[in-house]
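Excluded from the complex is one protein chain; the other protein chains are retained at their positions.
Going in written order, the chains are labelled A, B and C, and every chain counts its residues from 1.
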């Protein structure tokens, strides 16, 4: 029989940019007994969830909750709003933008993938001016949607979505704005309504602190209207039947009840703490981690300080160092998981997740593991990142705390 | 804050035909800490799961595990094997067959829905001779797939899939055989390879005793070959990338780790008990429940004893009795959930689930709640079903037990 | 490695008169992380617990919570109030009264054990008139305490404690009244203050629905005063240091934190439901179970209907039947645990626990297992107890429910 308690003494440090560590409180909620998904209690749960989740997306419009992991919600956003052969403008910010672009192709769309040249796109955010310029050229309005990633999980860049909205408006273009904030939600500031997003895609295993298995589409009136004419085939992902059943708190098919218990608990935790406090907490952790990287004398993957991610930080390894070998040493010696470099960044950097159910000392432990592991791997460090971060945290108490 | 501990004193009896009660052992497994889905331990877990799950489907071919609930696996089976406008032959056995037919339409296929006339189809199984006859007529082989439901959850009928296979062969027809055994798997005998099924669709929340959120496609070589040319758009459901990643125990996107822990535990439980013992246990429970229905003097929904379901039993209410009112009384007075009549059966019958993590006394409690509730609702009963079932269970010990 | 998931498919029915089934909600509470028992949060928990527990004993006086199972609280009640060689009047109601008497001897007291002759004492409650008479004879007031069992777990008799109080008062005797309601608390009506009890002994694994490991002494001012001069050696059990530390919510030594989490949850559950509702619920279950025993044509162990226990019912086997053999069959065939006959009752009867986290259908299942098992064991039954109990439950809804 496979032993699932994989780890040696003590608790594994899961500091990848998602899945994030699931709080015990959520695990306990997930162990409530499964109920009849057509019974009265389920309806009450469903209505409560569908209401609370809107506050996380900062929207008054419906949010669809899928019993499927995040990649499914990417497909849902596209297949509900677009028709075969539709042109879509996508922006390359990293590995996940690239995968989404690939998906658009597979679904029979004609995505156009723009971005900064070469590896530059992987070290900066979305360039709203490039989008504006491209849309202005599209005088026939063939582009049906602009798709961008808010928090690029592969690089640690959190793009300025409000700027993208302004770009579309400046171009006077009717394209939908579709945004992936799978890893940004409930960590980075995100405003579906205020920023005029038409479809926001997200998932459960990041800022919501759940295991993977739930994903979201937040909608706009315009997106709903468009969906009624979109001709990509869809059934499981189709908004119409879900919206209809959701009116009473149900789903047209079996929802994943126990993960929904977890979601309910997560929403209560976030709202009890105060959502602003949650976001400030992530910004502060990110600042502390960057202080450490600076003290080490290493480069941060994101080269534009205005779009540093509050969710994760990419740490670039010096020439000649294989980042995956560094990760391996850290994992084996210190029971700490870090994110690997993906796609174009493979072997060049590792990613520290600082999201969800963490605290200052979790991150000190993480930075400690990184520091010791890099030394063992032969990385020359300028100074101690751990002590720098400790000083940062000590000197920057969270507002509301002291 | 919504209170999720809905039920009064004692344990709720969840005797719907799925989700079935989740054993504590599985809930505990699901609370293991989420791990890095790209780390070495996940790969080991993935390989073990992908191997063990084959034994449940009785196949040597790959089984796809989706991080999505069962309806998604219906879509996956169709979209991986078919192209827009393809003709599909589907057989009406009840509500779920009807929903699948509706899905086929939405996806742009041309399903033909055959069956016994009127309500008869909802009280019998698949008629293999009708399929054979229809396929023989299809001399141009326009029909690309035959889709049937093995265990029709809405009626309690478990169709003879081997007979369908023989019918296709007798017609000399190349159509794929696609079978839904969402509620039959790990309760009713099912043999993917022996019966020559090309795609088997199943889910987690029935015989596998998991919460909803995982679903399956078991494949055949022929299905895999066909999938390479099928032109329905697909990305999340696409077999090719999953099969590729599965070779090392991984998924192309984030799998739902904690439900996979549960799946691993479920598979261990079933294989430790002995899979034959599991199947025999369900047959015996079903026989006990039918003995009770007979003692009550009521009709069983399924009118063909050769295809009685070992998973659930539909109990037909006498004329003038609203089955949903009976269910409401039973629920409110005895904290027992039963399945409602769906679609054409609405209000006419209720469904008793006898699957998964049950035992004789669970079913005695269930039958007791039904008996008392029916009396309170004014249903005239011929005799006591509870005592009849008690006698049945006492006099028919499970083989291997005593 | 020992496999702790002992039971086959489905949930074991633990219908012994304690430990009672532990609700999942309590198990979840018990899995909260252990905290510093000298930290501020522990103090807050301690104060809340020490306050709420008083409502369960119906007292304004302090209640001591021991990190030890119930037998320890017996010893605590004696060693805090008595001195070597003290005379104690104890009343034989069954096995537990007998064990307590034996303990008093071991501790160096001089217990006098009175009761009805022979086996009669095991089928009736405490006879207050016998106590009154004995105390009246004790003109020198050598008897320092009267010790009685409220709910005799070995027989299913719940004695009238108010009558004992009246007897002591009528005799004008200063003896302390010490009562064991280990299995009665939170099932049967119990009033520490109103009944003038000096020390009440109880435990966690019955009406409080916790696992074993916590026990209680509820005190009176008189008991506290007496304890200051009592000379039996004591340290772990000594009230003085505990009362002192309890003022701030702490204990003089390490309390069993995680069981205290469970206790906190149990108290919330009982008080949320309404404590009167809890007591009525137990009375109703007991009545239903007795209806079944009557229908079977069997004798109830308790021969005085005014003191039938709401916690458990002793079922007497006909001559020639070994009750333990009946229990064995029921256990092996139906995964149902019943209480054995203890001491003088060994082999003559079995005990059905109907306490704590149960509901009507749990008890129907239990009675079903008993009925089928007795038949298999060759017990001649007059009629069906299961159907009799079903009718009883159907026709006697709980007040407040419908």
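Methods note: a contact is a pair of C-beta atoms (placed from the backbone, for glycine too) under 8 Å apart; a residue touches a chain by one contact, two chains touch by 3 or more.
In this text the structure is predicted, and so the values were computed from the model without any measurement.
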item: Displayed chains contacting the withheld chain; value: A, B, C
item: Residue among C:131, C:259, C:372 or C:390 that touches the chain left out of view; value: C:259
item: Sole residue of C:268, C:325 or C:391 that reaches the chain not shown, by the stated touch rule; value: C:268
item: From A:133, A:283, A:303 or A:387, residue that would touch the chain that is not displayed; value: A:387
item: Hidden partner chain, residues of subunit C it touches; value: 1-2, 4-7, 11-12, 14, 16, 18-19, 21-22, 27-39, 41, 44-45, 48, 66-72, 74-75, 79, 84, 103, 106-108, 203, 205, 211-213, 232-236, 238, 252-259, 261, 264, 268, 331, 337, 340
item: Interface with the unshown chain - residue positions in subunit B; value: 24, 28, 31-33
item: Interface with the undisplayed chain - residues on subunit A; value: 5, 8-11, 13, 21, 24-25, 273, 278, 281, 332-336, 357-362, 364-366, 368-369, 371-372, 375-376, 384, 386-387, 390-391, 393-394, 397, 401-402
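In this section, only the chains that are shown with their structure count from here on.
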item: Chain centre separation in whole Å, for subunit B relative to subunit A (CA means); value: 34
item: Whole-Å gap between the CA centroids of subunit A and subunit C; value: 54
item: Subunit B residues counted as touching two or more neighbouring chains; value: 5, 11, 21
